[in-house]
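Only one protein chain is missing; all other protein chains are in place.
And now, subunit A:
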Amino acid sequence: MSGIGPVEPAAPGSDPHPLAPVTEASAEGPAPETLTGRAGDPDSPGVYGRWAALPRRTRRIALALTGVVAAITVGCYLLLNQPAPSAPPPPPWPAQAVEVSYAGTTGLRGAADEGVFAFRIRVSAIRNTAVTVDNITQPYPALTLTTSPRTPITVRSGASRQLIVRISVRRCSGIPLGVELPPLDITLRNTRAIQDQTFLFGDAYANDLSTALRAHCSAHRSRVPHTP
């Protein structure tokens, strides 16, 4: 900060700078300009004398204009010398920006007979970034997976969306009966990256999946085609 600020105009009839020193011009040249000194001293030489000789109103206007110019100069200096604003941080990685949770079976009528296990998952975008679910798969060749709505599905920042996942049985051999941690592999995308992430759910998902597979395969084993 330069310390130069707007100068208060003197009240009518008052001595504007009663305690300020008087600057006298030196023999080498004109004295440095100063806004101090007593007005109206007929013996003051140089700039001060000329300043004092000016009408009070003119002096006030000059002081005000000087203050304005000084303020603008300082402002411009500060503006031009401001440090560049730092770049905003990048959005988080997609896998760090979502929560995916198992929300139970859908109770789809006839699903078990058709070898379909339908359940809900909730996808929540928990950071300041929308996230798109590009694809959802599961790793067991004996099963297939579809979603409703179909992918890609975008979840707005701060919002949640429920998806219905349908797992169908292609064949009853090689099904993940009784496994404790069946995964879902989800491809996530945001403005930062495309990221493959595996999601693992607790006992409820594993139990529901096994129950559905067991119910279908034990009741309809003879009707399910066996692949060679």
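What we mean here is this: contacts are C-beta pairs under 8 Å (C-beta built on N, C-alpha and C of every residue); 3 or more make two chains touch, one makes a residue touch a chain; residues count from 1.
One rule holds for everything that comes next: contacts and distances are computed from a predicted model.
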{"item": "Hidden subunit of the complex - UniProt protein name among \"Multisubunit sodium/proton antiporter, MrpA subunit\", \"Branched-chain amino acid ABC transporter substrate-binding protein\", \"Protocatechuate 3,4-dioxygenase subunit alpha\" or \"Nitrite reductase (NADH) small subunit\"", "value": "\"Branched-chain amino acid ABC transporter substrate-binding protein\""}
{"item": "Selected residue (touches chain absent from view) among A:Thr66, A:Gln96 or A:Thr154", "value": "A:Gln96"}
{"item": "Contact partner of the left-out chain, one of A:Gly75, A:Gly158 or A:Gly202", "value": "A:Gly202"}
{"item": "Touch list for subunit A against the chain that is not drawn", "value": "89-90, 92-93, 95-96, 99-102, 139-140, 174, 176-183, 195-203"}
